[in-house]
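The complex appears here minus one protein chain, its other protein chains still in place.
Here is chain A:
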């Protein structure tokens, strides 16, 4: 089983977070799975990590519809952060709004991070697929 040091889940729905945690732990070996209930809490935590020279998680699970700061706003702030490594950002949503797909296309080309768009539900094989650490572009 692949070993990943740290994974972060950003979602306001407790059941989704619970489910993702369970699915991830079935697919990979991971020491720390952190979760945040909205984008603002998550981005603050990332800034804190950078500030304290702590490692940034290699894999993020990101919900779109969240109060206070939604997924897109988080992404906008996250890609501005001085992170050299390529982070895998898995957008997980039940949205069928074409606007969200467009937003994804926009951010995917704008950033050096690996950004994927995933419709719910997420099953075990899907999780295995998207918990591989993004290969460095260089």
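General observations
In the analysis below, a residue touches a chain if its C-beta (ideal position, glycine included) is under 8 Å from a C-beta of that chain, and two chains touch if they have at least 3 such contacts; residues count from 1.
In this section, contacts and distances are computed from a predicted model.
One chain of the assembly is not displayed; among "NAD-reducing hydrogenase subunit HoxF", "YIEGIA protein", "ABC transporter ATP-binding protein" or "histidine kinase", its UniProt protein name is "histidine kinase". If you put the missing chain back, the residues of chain A touching it would be 13-16, 18-19, 22, 38, 65, 67-68, 73, 93-97, 120-121.
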